[in-house]
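A single protein chain has been omitted; all remaining protein chains appear in their positions.
A and B are the chain letters, set down in written order, and residue numbers restart from 1 in every chain.
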Amino acid sequence: MERNLTHIALFAALIAVLGLVPQITLAAGVPITAQSLGIMLCGTVLGARRGALAVLLFLALVAAGLPLLSGGRGGLGVFAGPSVGFLVGFPIAAFAAGWIMERTTLSPGLAATAASVIGGIGVLYVFGISGLALMLDKTLAEAAFIAMAFLPGDILKAVLAGIITQSLARMRPASLLSRA
Amino acid sequence: MLTLTSPVEIWAHRLPAGGKLAALAVATMGLFALDTPPTLALAGVGTVALYASGGVRFASGGLRLLRPLWPFLLIVGLWHLWTADLSGGGVILLRMLTAVALANFVTMTTRLSDMIAVFQTLARPLGTLGLSPRRFAIALALVVRFIPVMLERLTQITQSWRARSPRRPGWRVLVPATLAALDDADRAAEALRARGGAD
Partner (left out) sequence: MPDPLPPTALSSRQDGILMDAACVTLAGRVVLDHISLTLTEERIGILGRNGSGKTTLLRLITGLIAPDSGIVRIEGIDPFTNRKAALGALGILFQNPDHQILFPTVEEELAFGLVQQGQPQAKALALAQEALAAEGRAHWAKVPVSTLSQGQRHYLCLLAVLLMQPRTILLDEPLAGLDLPTQARLARRFAALPQRLVTITHDPATLATADRVLWLEGGRIAADGPPGSVLPAFTAAMARIGERDADADLAG
C-alpha cells in the first residue's frame, strides 16, 4: 500500500521536475520541455490507475499555487486559460497510455511508444483541441491547426518515452509496474 | 518552495479560501455568459480595479502572471485582423484575460496551505473510493519534499555525465532520473512503513 502511494507521489514530483529543468536539447539541437514526456512516463511505467493519480496529484499542487507547469506557470489561472483542455487531458492521457501498456504483449519499448502516441498525443489532443476551440471560440478544425505546432515535438517525446521505458524494462524489469 | 502567493499582503488575503474559490467559480461562469464587448469590458475594468486595490507592486505581479498568454493574444489578434472580425476577437481576448486574471487573483491572495485545506475538504467524498484524505495529505507533502531532492539529483547526474563526456547528456539523463524516482519511491515507502505506514 505504501509503495503505491509513494510511487504516485514520486512520479508527480518527476513531472514537476521535468517542467522545471531547463529545456532538454535533443541531438539535433531542438529544445523541448520534457513535462509532457513525464505525463507519458506516468502511464507507461506506473500503469493506468497509478499514472492518472500521479498526474492528478501534480495538477492539484499546480492549482493550489505552485508554479510547476513548464515555464513556471501555475495557480488557478492556468485552468481558466486556453490550454485548460490539455491540463484536463493530462490525467486521461496517462490513464489511456497505462491502459494500453497493461493490455498489449508487445515489447516494452514498442508498447510504450504506441501507448504514448495514442494516449499522450491522440487522447491528449482531443481534450486539448476541444479546450482551445471552446476558449478561443474557434471551430475544431481551426483549433487543431493551432495545436499542430506542438505535434512534431510530441511525436519525438513519444519515441523518447518508448526508449526510456525500454531501458527501464531492461535495467530493472520489476520497476515496470504497468507490466507487473 | 516558491509559491505564486503574492508577498504583498492585501485585504483579499484575509478572506477565507473557500469563499474566494466559490466566488471565482460564479464569476467565471458569469464571464462565459457575457458575449458583447461592452459588458466584457466592464468586467475587465472591474478586474483591473481589483488588482489596483492591492497597490502598484501587487498589480505588476499580477500582470507578470499574464505574460504566458502572449502567444494566444498574438494568434487570436492576427486571426481576427485577417478575418476583419474585430468585435469577435475583442470578446475572446477580453474574456480570456479577465478569466485568467480573476483566477490568478485568488491564487495570489491565498496561502498554499489554505488552498490545500480546501482541496482536502472537497476531496473528502472520494474517501469512499479509497482515496483517504490522510493519504492525499501525505502524498501532497511527499511531492513537495521530493521536488528539490530530484532537482538536485538531476544536476548531479548531468554533472557526472559531463565529467566523463564532452557532449551534453540531453534526454539521456532521463533514464537515470526516472530510475532514481523509482528508487526514491521504494525507500520512501520503507521509511513510511518504518514509522507506521500510510493509513
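Structure notes:
Here is the rule we go by: a residue touches a chain if its C-beta (ideal position, glycine included) is under 8 Å from a C-beta of that chain, and two chains touch if they have at least 3 such contacts.
Owing to the predicted nature of the structure, the values given are computational and were not obtained by experimental measurement.
In terms of the touch definition stated at the top, the absent chain reaches B within the entire complex. For the options B:Ala23, B:Leu122 or B:Ala191, the residue in contact with the chain missing from this view is B:Ala191.
Panel shows subunit B; residues 1, 138, 141-142, 144-145, 148-149, 187-188, 190-197 of it touch the chain omitted from the view.
Operating definition for what follows: only the chains that are shown with their structure count from here on.
Residues 1-3, 5-14, 16-18, 20-21, 24-27, 34, 37, 41, 45, 53, 57-58, 60-61, 63-68, 71, 73-82, 135-138, 146, 160, 164, 167-168, 171-172, 175 of subunit A touch subunit B in their complex. Contact residues on subunit B toward subunit A in their complex (touch as defined above): 1-5, 24, 28, 65-66, 68-69, 72, 75-76, 79, 88, 91-92, 96, 99-104, 106-108, 110, 112, 115-116, 119, 131, 135, 138-140, 142-144, 146-147, 150-151, 154, 168, 170-171, 173-175, 177-179, 181-182, 184-186, 188-190, 192-193, 197-199.
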